[in-house]
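Got a structure for you, questions after.
A single protein chain has been omitted from the complex, and every remaining protein chain is retained in its original position.
Chain naming follows the written order as A, B, C, D and E, and within any one chain the residues start at number 1.
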Amino acid sequence: MIEFRYLKPAGQAIFKDRYTKKAKELLTTWTKGKTISYGIVGLPLSKASISHSGAAFAPTAIREALQSYTVYSGEQTFDLHEEIVDFGDIEMHPTDINDSQKRIRIGLSDIFKQEDVKNWFLLGGDHSVSYSAIKAFREQYGEVGVIQFDAHHDLRNTEDGGPTNGTPFRRLLEDKVISGENLVQIGIRDFTNAKAYHTYAMDHGVTVYTMKQVRDQSLSNILTNEIITLAKRVDAIYLSVDMDVLDQAFAPGCPAIGPGGMDSVTLLQGIYDAAQHDLVKALDIVEIDPTLDFRNMTSRVAAYVLLEFMKGKSIGNKSVYIT
Amino acid sequence: MIEFRYLKPAGQAIFKDRYTKKAKELLTTWTKGKTISYGIVGLPLSKASISHSGAAFAPTAIREALQSYTVYSGEQTFDLHEEIVDFGDIEMHPTDINDSQKRIRIGLSDIFKQEDVKNWFLLGGDHSVSYSAIKAFREQYGEVGVIQFDAHHDLRNTEDGGPTNGTPFRRLLEDKVISGENLVQIGIRDFTNAKAYHTYAMDHGVTVYTMKQVRDQSLSNILTNEIITLAKRVDAIYLSVDMDVLDQAFAPGCPAIGPGGMDSVTLLQGIYDAAQHDLVKALDIVEIDPTLDFRNMTSRVAAYVLLEFMKGKSIGNKSVYIT
Amino acid sequence: MIEFRYLKPAGQAIFKDRYTKKAKELLTTWTKGKTISYGIVGLPLSKASISHSGAAFAPTAIREALQSYTVYSGEQTFDLHEEIVDFGDIEMHPTDINDSQKRIRIGLSDIFKQEDVKNWFLLGGDHSVSYSAIKAFREQYGEVGVIQFDAHHDLRNTEDGGPTNGTPFRRLLEDKVISGENLVQIGIRDFTNAKAYHTYAMDHGVTVYTMKQVRDQSLSNILTNEIITLAKRVDAIYLSVDMDVLDQAFAPGCPAIGPGGMDSVTLLQGIYDAAQHDLVKALDIVEIDPTLDFRNMTSRVAAYVLLEFMKGKSIGNKSVYIT
Amino acid sequence: MIEFRYLKPAGQAIFKDRYTKKAKELLTTWTKGKTISYGIVGLPLSKASISHSGAAFAPTAIREALQSYTVYSGEQTFDLHEEIVDFGDIEMHPTDINDSQKRIRIGLSDIFKQEDVKNWFLLGGDHSVSYSAIKAFREQYGEVGVIQFDAHHDLRNTEDGGPTNGTPFRRLLEDKVISGENLVQIGIRDFTNAKAYHTYAMDHGVTVYTMKQVRDQSLSNILTNEIITLAKRVDAIYLSVDMDVLDQAFAPGCPAIGPGGMDSVTLLQGIYDAAQHDLVKALDIVEIDPTLDFRNMTSRVAAYVLLEFMKGKSIGNKSVYIT
Amino acid sequence: MIEFRYLKPAGQAIFKDRYTKKAKELLTTWTKGKTISYGIVGLPLSKASISHSGAAFAPTAIREALQSYTVYSGEQTFDLHEEIVDFGDIEMHPTDINDSQKRIRIGLSDIFKQEDVKNWFLLGGDHSVSYSAIKAFREQYGEVGVIQFDAHHDLRNTEDGGPTNGTPFRRLLEDKVISGENLVQIGIRDFTNAKAYHTYAMDHGVTVYTMKQVRDQSLSNILTNEIITLAKRVDAIYLSVDMDVLDQAFAPGCPAIGPGGMDSVTLLQGIYDAAQHDLVKALDIVEIDPTLDFRNMTSRVAAYVLLEFMKGKSIGNKSVYIT
Partner (left out) sequence: MIEFRYLKPAGQAIFKDRYTKKAKELLTTWTKGKTISYGIVGLPLSKASISHSGAAFAPTAIREALQSYTVYSGEQTFDLHEEIVDFGDIEMHPTDINDSQKRIRIGLSDIFKQEDVKNWFLLGGDHSVSYSAIKAFREQYGEVGVIQFDAHHDLRNTEDGGPTNGTPFRRLLEDKVISGENLVQIGIRDFTNAKAYHTYAMDHGVTVYTMKQVRDQSLSNILTNEIITLAKRVDAIYLSVDMDVLDQAFAPGCPAIGPGGMDSVTLLQGIYDAAQHDLVKALDIVEIDPTLDFRNMTSRVAAYVLLEFMKGKSIGNKSVYIT
């Protein structure tokens, strides 16, 4: 538009500093055949949620939040410079939730086949999307270890409501997509689960860390140990971050908020630590409802989670995992 | 992206009905040499406002509101089908308001020179943008008649604050961009102006209709008469719609809300009537602050104003203006 | 709890005036074999909505709003005294929307078979519930005339999303539950529908009144004429009130708000007029999302709609419909 | 502070136009012995309210709203120029509501004795303050006629809760402060009162106009007739404006909102008409809860009510009341 | 309602998982003669508050919050299984605050006489309710030790406003309901109290822990020591939890919020520790105003406080208090 002075595309960020690169500027579109570090896909499904949820708006909110942050880590004195290919969102069916879940699996399968992409960011949506995503991931990557950050087990029976956001890990175990010993649940909270599902977890060999254990043992230690253990058994590790693992003071925009959770610094450090292991190849973020949030605080944490993951990958397999 | 089933670009509208065209879909980008009916330009300046104002967010909010409406008029049983070229927004200077206003004038001058565009939609911003816009408009179109919908005269002196949103019509008169007899102010409200400025209006031959007069005489009659009168003297007519002409119940998102204003049906009918005259070639909408609004109600009215203008243009010079 | 002084059940209304009966106190529970005037059923489904909707919360919000009003009409100087049997809500399936819609139809069929109940209030939910409700109603009552208050036709094709809230009247026509000549749509708004669906309405003999026609001809006249006409052809008349027929200033809590709609006094008077005809036996209220509303304003209008219906019924077949 | 350039007192209005006088600038402090047109007193009591109410914040909110408007009437082309002496607020007792009500009566008696003040503005608070205010007013001015704008009768029994905001006119009648024939209630709404209190009104000779009557007969006619009638019997007329007489779309900040009420233009015109009669000497505004309002809309209407009253007084006994 | 398929009572929770018991399901109604572990009573008084307070809505909000949590403690791997008898709320007088306070005392006395109930949960209300509650408690249980979690001393003089929420502990001391040495105040914050009241506390032998002391010495240590000390002197210990002891980030819904307070994990752990002592028999929670809160966060903490108390009681007198 060279004829027109002072014009810029409608609706873009008001201010541009020539030396500042916003994290959102890392987002690019896909070109076949090029090796890239990160791919991102939105999974805007929240009709599968037991409670009323606007988590379908989160993929957009999290991408927007990337505009609030830059690519520069002062702690490490480097820029995140690798692009994130934004594949867009999987399109949901307005009235057929099962079909929407199938679309997520098929759509991600198609995308995961792009072997040029090294790491995946999957933006929910309610937690039911993790079933479809992990199933597609397992098809491509082989045996999968899952580290689930969550206040809840998400091991509910499916008779009482079908494939809701309370069931993804139950369904993954029952469908043998993952085995119980390869599932680690971190941040499980009191008065937020049923005894039957804790028992189910124990019976199936799931590893469970309550919030008290996180406080007593430190997330960093827990993660290091569990990743080293998983790495012996699996081909790839998938992090599933249900934002309600955080205390309500730090993540006010999750449907199921409450006290007694993790603080955000701890979570961010944990993601940074985990991402340093080569086998950690995918991360989903779920259960953020931007319509309930205050000033997109929770999506801002989500954006930070992505950046800490990338920071960890930039450090690489160096310190914690070398024995 | 044909390799990937179910994918759609990130963040787009969730539902698409194949028979429904959203008004926002009329927006296109500019191609030189093609005759088009409507051009739209955003003027995101609100630092010139006397009171704290987020009107700089309105161009985006109004464009978004076009996504909530369709192109179809059931009253007239036709589709609005002519495209609206979206030229984008004029880029503002972060700390030099005078420069921002100059940019609006220069940027619009460049754009108005595209003689292929027949009608203009200019989206403020606070009302100070109308000075720059009308100045650029006058340079291109010749003698201009202005019909200002507003609770306020906007004829303040400029010593007390420079070129604020209280001054655009004072500055247009003083700089002889328009003459007082070619300025019609509609919707002026009690206890919302100073006597000095009413007197100024009278002294300069400005035509003023208070809200009581609008109620007693009907907006439709007022507009028809004034447009017929203006048409004898001017080359083009410019409508300047300060949304605070509406009552606070109908436009809760203007900075200067109050009771006693116009209802939205009256305004929309008025815009429809006015647009039917060939000389009416431009419309600006100003003083919407989306950060103060409730559910973007006021931007929704603004989107409707654009559509009613287009509906009127589709009817054309037929009924009211043929004598 | 006679041992305990000053105790009252938890959470009840703070103040009780011995001479004031709240409209909510008319709600009773069902006893077989007793003739009653009004039955109420909640249809808390909003996952069928094209846009994000919390309309599932409306049945509770509307019942609560009945607590804000009394049974006394000063205009008519009588108390509404007939009880409203509250049958409760139809239980929805968390992840199977088609099943939820089937449950509405089956559940209402069971209830409608209680021939002791003379009039029905059905509280949605999004507008998709009207398909199921009218289907069940038709099975019990015979040929049905429907008067739909709505800004939209709701005649969308079902290929693009299944049985959403945009399709109920299309599906009723296609499944021959009602015939087009027995469907009257009132309040249809510009830029809120697609041409294809207006055409569909015309092709199927649907009677359509736009908002302009409502303003020009008066709702009262329209309703009287249409009810007299329908009464010659049908066994019962069903009013379907999509609250978005109101202007956004009067119903800020509907998902699809906009300017140019009806004011609430007009709607309330219309319901009062319509209810006076004996064949009018059912009313649904849909498309209120309490999570978007301001101070439950829209649910308050809904509660008033119920009361005006009852006021009309108390007047009975007296004035307007006697020829 | 002449030593310091650019300093202004903390927290004052950011912008000052030398030709614009804000209505709030009319507020002055009291000086004994000077004849003044208007006195204003705040009555910040809302603990007497049946429902939770922050109406105690309204005196401050209404005074602030005067800052949003000017003294100039373009309809009449004159400035309101007479000062309003602000006597401040009556101080309430934190835990003794009866004492607070007594303080209002005693405090206002002291103030009303200043015979130099011609008209009074009393800013509630909940409606219970009108009992105390009218009692003090009657002591000073003799026989009083009251015109009450209200959706409610406020004639509740006092056994069920003491001197609440539902009882002021009952108590005034029972204590013979005013007689029923000198009480006119305007705007009474369906489903907002109990039959017992309508009957009480009738039995005591109270004149009642429902909203339907206001719509059918016009407020202007009603007021003119009633004021002429009252003027034959009383020494002074007191207007009591419960803001919930307005429809919820126009006064969203009242505790007891609902549809079917008056619009604000009608109310403002009515106050203007009424104030033109010499015997109209006092006006209270009650039942605005700024903590529930949207952008102080309801307090803005209240500020306008004061200004319309003053505009009417400036016109004086000229037109409507001369026979 | 066996005739009607798919029906459920109006307004109940949308989703039911057969294996999950919500904490709210522990609530039952009272039956004479049965030994029960917990009784709950609502004390919805907030008109005694110095500042505007909607704490009267808290009993309902806290009970509702119990619906968000389950009975299962994963930390302890047991279900809370003992019922909580909900006695309902004490009914307040609309305009007589002293009478309301008397009703609390009398009403609780009646209830406390049910010797079958072992522990009490009392839900305020502003802090003034603790005076009445502790007075009734002392009558039944003998010498009482009180551990008050609070940012404030609540030892104000009563001349300046009567029995407000600033005075309960002053009145308890002056009326010799408790002795100063049996009152422990924890969480007292800088710039939140007056020197006179700190001095009063010291003069009367009250034990005071500031927030700095809580940080330096750990709440757990403080509580253990104080409970052991109190247990030598008193017959029962009463915990009074003013939620404003928490930092504003963790309890945004208290009227008197501020920085520098306790975090919620610390408080919850403290309640759990304290409840393990047999003499701890009652807990009140006060000063939550749900109308000011964000997403009922503060009521959610309150619900958790009840559950941690129950968890502590389930552990019993085992660890910390056995010497």
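We take it that a contact is a pair of C-beta atoms (placed from the backbone, for glycine too) under 8 Å apart; a residue touches a chain by one contact, two chains touch by 3 or more.
What you see is a predicted model; the values in this text were computed from it and never measured.
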| item | value |
| --- | --- |
| Residue of D:T60, D:T158, D:S179 or D:T229 touching the missing chain in the full complex | D:T60 |
| Which residue of A:K16, A:K34, A:K113 or A:R233 touches the chain not shown here | A:K16 |
| Full-complex contact with the absent chain, from E:N182, E:T210, E:T224 or E:S240 | E:T210 |
| Which residue of D:R103, D:R170, D:K195 or D:K313 touches the chain not shown here | D:R103 |
| Contact footprint on subunit A, counting only the chain that is left out | 14-21, 23, 68-79, 249-250, 264-265, 268, 294-295, 297, 300-301, 304, 307, 311 |
| Chain not shown, touching residues in subunit E | 50-51, 156-157, 159-161, 164, 166, 188-198, 208, 210, 212, 215, 247-249, 252, 256-260, 292, 294 |
| Residue ranges of subunit D at the interface with the undisplayed chain | 1, 3-12, 14-15, 30, 32, 42, 44, 56, 59-60, 63, 86-92, 94, 103-104, 106-107, 110-111 |
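We take it that only the chains that are shown with their structure count from here on.
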| item | value |
| --- | --- |
| Repeated interface matching C-D, over half of the contact pairs identical, chosen among A-B, A-C or B-C | B-C |
| Centroid spacing, where centroids are CA-atom means, of subunit B and subunit E in whole angstrom | 58 |
| Approximate Å spacing (C-alpha centroids) for the pair subunit A, subunit E | 38 |
| Distance between chain centroids, defined by C-alpha means - subunit C, subunit E (Å) | 44 |
| Residue numbers of subunit E (touch at least two other chains) | 14-15, 56, 94 |
